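All protein chains but one are shown in place.
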Amino acid sequence: MNRTPTLTGHGPWNARWGTVGMQRLSAHLVRAYWLVTAALFVAVILMLVLYTPVDRGMGPVQKIFYLHLPVAISGFLAAFVVFIASVGYLWSRSMWWDDLAAAAGKVAVLYCAVILLTGMFWGRSAWGVWWTWSPRLTFSLVLFLLYAVYVLIRPTIDSAERRAVICAVYGIIAFLDVPLVYLSVRLIPDIHPSSISLEPAMRLSLLAWFPPVVMLMAGMIGTRYALNRRLRSAEAGRFSEAPSAGAAIRVSAAGGHP
Amino acid sequence: MTTTLGRIMLLVAKDLRIEARGRQTIAIVLVLGILIIVVLGIGFGSPGSSGQPVTGFQATAILWVAYFFGGVLCFEKTMDVERRDDALAGLLMTPVDRGAIYVAKLLTNLTLIAGLTIVITPLAVMFFRFDLAGHAGAFVAILALGMVGFAAIGTLFAAAASSTRLQGGLLAMLVFPLCLPVVIVSTQMMRELFLPGGQLSMPGLALLAGFDLMALTVGWLVFEQVLEP
Partner (left out) sequence: MASASTGPHPVPADAPAAAVSVQGLRKVINDRVVLNDLDFAIPRGSMFALLGANGAGKSTLLKILAGLMPPTGGRVHLFGAPLAGHAADLRSRIGFLGHNAMLYRELSARENLVFFGRMHGLADVGRRAEDLLEQLGLADRMHDPVKAFSRGMLQRAAIARALLCDPELLLADEPFTGLDAPSARTLEALLRSLHAQGRTIVFTNHDVAQSIALATSVDAVGHGGVFVLGHGRLIINQHARLLDAAMVHLEMSDR
């Protein structure tokens, strides 16, 4: 137990944002980051409409797939960030790990929701139903539930320390659950076999979708993390700047009212 | 000189003795389990009228709902014993290993859940007319492996949540999603078992064992961090 935990221990980004000059620079960098992300999204959408060939079997709906797979992989990455941040919190007991885990958890839920919805659209056009208990749909539903509960349970725990501990344990087990869920859904008989064969142009479109989707994920986690940090330091400031005169009165009350 | 194993046995004996005095946990858990079975029974209607026995698929659904809700209540109650009068702090002042406390609590919970299943299962068989007799061994194997993982997660979170207001339905909300692999695997295994010429699925058993191993390892590693008087 040789840890030196800090309450408002500075995350790496805050430390770098120490001076005003650095703050201005990083504000520019953040803006540039979002501009690049937006530009990439415009580019890949144009590419999808103008360049990517239409699938012969499924028609234009097949194009959901170019969003679906990159989102699925980035959602998994966000879940991995929750896992790393949870382990980091339990190891160091520094609150900024918890803020990072919370940020990544929110993004993971959002991405899982997109996986689930795109999967349902796919199923609707491929098999004519919104929902079947096919392995893939079940997998994305379970993933969504795992992280939706992670996000929902947070505000119900009042104590910041308890919340961080419970959510860290949850975040670790949830991530370790992912491969187990993946393997267990394969026991479900797949009545709708679906194999996807991609032409080279399709493969290129798929690859092109990865950078913007991953950048959006990382950007959202970063923004959310910075917000969580600010909220926490505002909260900590309210308590730690209590005047010492108040303390004196409280000490005197000790003898007076047993 | 007391070894860790000896201390675990002492802790379990203590828990079971307290349980025998008040029967506070088992009584309430059994009543909840029976209520769930009755509600589902009313919902499904009498199988006698249609003559159709419940399939293996439905059987697992019915049983698992009763076991899971009863189980979560059980985890909560057995942890309450430690919280009342801060007895846990007294325990933590002794040089006992925190992992031993986890294992002991887990064993207590498994004992009580075994009690629950022994009462609930025949009742459900009677209500819904499952045909468990042909697959009794396989059923017990699935149940035992499934419950170890479930209890490993439940004991951990019951300990973590016991010092917060996070109880009742919210504890279930933490435990259920994490245990979904157990639900998926065991329902699929039961379905296969009930097919004509059905057999115990070996990949399924391996998955359940893998889940148990994961849950027990994490529980053992983080239990000390989670316990705070």
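To keep things simple, chains are lettered A and B as they appear, and every chain counts its residues starting from 1.
Assume a residue touches a chain if its C-beta (ideal position, glycine included) is under 8 Å from a C-beta of that chain, and two chains touch if they have at least 3 such contacts.
The model shown is predicted, which means the values in this text are computed figures rather than measured ones.
Participant: Of A:R136, A:R154 or A:R232, which residue touches the hidden chain?
Facilitator: A:R232
Participant: Can you work out which residue in B:V96, B:A144, B:M173 or B:L200 touches the chain that's missing from view?
Facilitator: B:V96
Participant: Would you write out the residues of chain A that touch the absent chain, in ascending order?
Facilitator: 1-2, 4-7, 93, 158-161, 232, 235-236, 239-240, 242, 244-258
Participant: If you put the missing chain back, which residues of chain B would it touch?
Facilitator: 1-2, 7, 10-11, 14, 17-18, 21-22, 81, 84-87, 89-97, 228-229
FYI, only the chains that are shown with their structure count from here on.
Participant: Please report how many Å separate the Cα centroid of chain A from that of chain B, as a whole number.
Facilitator: Distance between chain centres, rounded to whole Å: 31 Å.
Participant: Taking the complex as given, what residues does chain B use to touch chain A?
Facilitator: Touch residues, chain B against chain A: 153, 156-157, 160-161, 163-166, 170, 173-174, 177-178, 180-181, 184-185, 188-189, 201, 203-204, 207, 210-211, 214-215, 218, 222, 225-226, 228.
Participant: Can you check the complex and tell me which residues of chain A touch chain B?
Facilitator: 90, 138, 142, 145-146, 149, 152-153, 156-159, 161-162, 165-166, 169-170, 172-174, 176-177, 180-181, 183-185, 187-188
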